[in-house]
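What follows is one structure encoded as structure tokens, with my remarks underneath.
The complex appears here minus one protein chain, its other protein chains still in place.
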Amino acid sequence: MSHAHPALSVADARLPRVSEYLSGPRPGRGGPGPEPNQSPGPGGDRVGQGEAPYGDAPALRQRLAELRGPGVQAKPLDARALAALAANPGCERRAILDGAGVDKTALASALGAPAPFGQSQFAFTRGHAFEARVKGDGGAELLRLVRERLDPSAPEPPPGGARLPDLAATGPQGRAGRTALALREAAAAAEAEGAWTLLDHPMLALEVAGTPAFLEPDAVVVHPDGTWTVVEIKSFPMLDGSADAAKVGAAARQAAVYVLALEDVAARLDPPPRVRHRILLVCPKDFSNLPTASAVDVRKQRAVTARQLGRLTRVEEIAAGLAPGACFSPELPADLLAETVESVRAEYTPECLATCELAFHCRARARAEGTVTVLGRSARAELGELAAVEAVLAAAHGEAGDAADPAVAALRRAARLREEALACR
Amino acid sequence: MTSVGAARAAAFDPGAEAARVTEAILRDTKVGAHRGVVVDSPPGAGKSTLVVRAALELADAGRPLMVVAQTNAQVDDLVLRLHEKRPDLPVGRLHSSDADAYDKALEGLDNVLLSDKAAALAGLPVVISTAAKWGHVKPSDAHWEQAIVDEAYQMRSDALLTVAGLFDRALFVGDPGQLDPFSVVGAEQWAGLSYDPSASAVSTLLAHNPGLPQHRLPVSWRLPASAAPLVSAAFYPYTPFRAGTGHDDRRLSFAVPSDGSGPDRVIDEAAHSGWGLLELPHRLTPRTDPEAVRAVATVVRRLLDRGGAAVSERSDVPVPLTADRVAVGTAHRDQAAAVRAALAELGVRDVVVDTANRLQGREYDVTVVLHPLSGRPDATAFHLETGRLCVLASRHRHACIVVCRAGVADLLDDHPSTEPVQLGVTVKFPDGWEANHAVLSHLAEHRVPWRP
Partner (left out) sequence: MSLITTLARLEAIRAGRAQPAATVRHRHLAERPLVVVPLTTAGEAGAPLGALVGCDRDAPRLLVVPQPRDRDLRSAFLAELADVVLPYVESFADDVELVEGKEADPETGRQVKVERELCADAPQLIVPSRAGVEFLRLLGRSTRFRRTADQDPETAYPAPPRVPLLGRWLTHFGERARVPGSSLLLAMTDLLSRHWATGQSSLEDQHLGALLAWIDPPVEEGLTGAEAALRAELGRDPEGQLLCPPAGPATDPAFDNRLLAPAIERYDRARSALAAAEDGVAADALLAHLSEAEREIGELVRSRTLPTWENVWRGLDLLRALPEASRVPDRWTGDRWSFTAHRDRVASGEPPQPRIDDAVTAAQKLARREREQAKLDAQEALDDPLVLAARRLTGEAFVGEVVEVAMTYTETKRPSPRPLVTVRTEDRPHLGEKAKVFRSLEGKPQTARFVAAEEEDGGAGGAGEVSAEGPLLVVLRIVDRMGRGKEPALGSVPEKGDRLCFTLFEHEPRGGPKLPDPENTPWTHGGPPSDPAPLPAADPVTEEDLL
């Protein structure tokens, strides 16, 4: 990571520099070493107050507000959006838009390339019904699954069930504060009486590039030994013990964001409770509506997300490179917007189509520019410095390029072999 | 770090430590109550020595033994080592019916019996073959009380399934940090099953027999004190090992002084510190980047021209650094081919140039590595695989010189992490990203910019 900056984010501050990997213990492996919850990062205790913790962050926030446009509220980052940072970390366009809290859906529409994402109400209804069922009966079934899959030696929750603190409060800040308090009390209750506590839809705050993001996991469980577990409830099935690996991967990345946010909260308690790095994924069993669960080790995803959150500090650097007065407000005329969007380098790849609202716009631009990566990241693998469609074709057909360049030589041989084969038809 | 290391080394007697573990392994193998014993052996920790010793002790105890290795080269090597150690011990080399199924060097040896039929070798104290060949032997035709399975982490679970019916008990030995076995077709459907046929033999074995004794050889006799800590930390985060030698035990020197060029400077840096990074300017290239290939060849040429001499615990006098003590490692076969051609142009003939897969288990004084990510526009799972880098960075006794284009750190940072997750599959550590960064940042301290 070569982007050292005075305005470190919380996440960045607790990530060791790469050079520390060798001398010090490494992060993200659960091994011995300074876990974040043992060394509160700067600003950790400001989370939830909406106050920029350090340095020139107010200036950055001002700058980001200008980028959104006058009167446009920042679109809060949720866990899904944070997890998606890892999908294309090289894309500066996405980094600045997410970092500034720009509503990419509105922006995409304003650019004339609306995002095709939507959710079916059937899926929505079904998801809610399943979650309600999982948490029904005072969370008895959910706690049974947590105990069975993660903590079988813990005492069973009493017949009355677990502690179910009321987390209601006004506004996300209020709810985050309420959650923090409930976690503190749960720690005390665990120590005093070995109680289980189930937090239903707690609110967690995580400082991301100078602005707090509010995150709402499905549930957090405090074990009798005082440790914390993130619970993710999904409506895709676990069929004969296995599930769609892409969906499990997405759930794991999302849960990793919650783990990081919880570690922030934990760091402020004394002694700091341990946040478990194995989360519980709850899904419908086979073709039924009955819940089943599996423990998922999210250490890797946690390390990746921490790394990507750290890299969001690039936002300031990218913002500095924009023209003064640049603005992404969807109110602006499309051509002006397009120009501003173009001024930030994008790293379009076809995978973006599934993860980024702006992807169709970026694809159209990439196609218009004739970038070979419209075919996928791997298209460039053997092309060396050649990055444009016409340049590659010209080199392949001997119209341009240096024959001593092995990429050009290979292309020419490929073109010759292809022509020879097609002539056989 | 050096002084702390030296102080620790003083308290730590590698020879005694290794001997203690070896005794425990042999005890568990010979008289233990368990059907299996697993030994993790980091690079150069004496795996082959252990296998040979265990084989001899079992033979001495009158327990007929079959040995399973993964490649014909490994089998031949084991036969030769056994023969060297105990020329009077009858050893069977079971081979396939292909024309050159085994090393012709075995043909003239007394007490080494060659056959493509297991029945013809029955009754010998030791019979050695590849897993593929053993798979064709029927359990009804031949049976052994004891087996040794070598390179067990590179063996696939389904290969073990085909041979496990031939023996009652086995010693499984291997290096968990090297390249994992793979399958050319999708095996996701069995992911998470204890007996996933595409997983490693050891993971299946341990899933079904969780109580088996597991040992770890704690000392690398190959890797110098400059390399063991890095390789251990980067690739074996949960199972650290140490170098068997101290910083002063090995020395590499050159009679011809440096001409100030990049290759000479990186050679001096590596001779001095054990590591050298020859960094070429950033540029995206196809795999056979001619400049990088030429740089590799030039470094090798200079290594041989400068009258290198290696001092080590093995010999009281400096040993000349000859072509057979130097190797070049690459990620791809075409890169190896390009390096060979470049070496030939420089008149270098006898230096081994091969891919990581083929360099597994081999040892040299100095290695020159073309970094798997050098010049790449994209990092793929293949190039990030920890085992690949681990093999390349752990073949040397004295020094390792890496040739690489600048910009790999950025490439790693921009690499997307959206891997699917299979339920029930144990997460493998370290992940390629972290291991790569760990190695890169260490190499950065030994960086020499390319200058012809």
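Assorted remarks:
Letters A and B mark the chains in the order given here, with residues in each chain numbered from 1 onward.
Keep this in mind: a residue touches a chain if its C-beta (ideal position, glycine included) is under 8 Å from a C-beta of that chain, and two chains touch if they have at least 3 such contacts.
No experiment lies behind these values; they were computed from the predicted model shown.
Partner chains of the missing chain, restricted to those shown and counted over the full complex, are A, B. Annotation: of B:Leu65, B:Leu179 or B:Leu193, B:Leu193 touches the absent chain (contact as defined above). Note that of B:Leu56, B:Leu109, B:Ala323 or B:Ala337, the residue touching the chain absent from this view is B:Ala337. Residues 116, 118-127, 133, 235-237, 239-241, 284, 286-290, 350-351, 353, 360, 367, 370, 372, 374-376, 378-379, 381-383, 389-390, 392-393, 396, 409-411, 413-415, 417-418, 420-422, 424-425 of chain A touch the missing chain (whole complex, contact as defined above).
Although one chain is hidden here, its contacts on chain B can still be listed: residues 35-36, 99-100, 132, 134-136, 138-139, 157-158, 160-165, 170, 183-187, 189-190, 193-198, 201, 204-205, 208-209, 333-334, 337-338, 340-342, 344.
One rule holds for everything that comes next: only the chains that are shown with their structure count from here on.
In whole angstrom, the spacing between the mean C-alpha positions of chain A and chain B is 37.
On the side of chain A, the complex with chain B involves touching residues 1-2, 18-19, 21-23, 26, 28-29, 31, 86-90, 238, 241-243, 245-246, 248-253, 281, 294, 296-297, 299-301, 303-304, 307-308, 311, 347, 351, 377-378, 380-385, 404, 406-407, 410.
Against chain A, in their complex, chain B makes its touches with residues 1, 188, 191-192, 229-230, 233-234, 237-238, 283-290, 375-378, 380, 409-410, 413-424, 426-427, 429-431, 433-434, 437-438, 440-442, 444.
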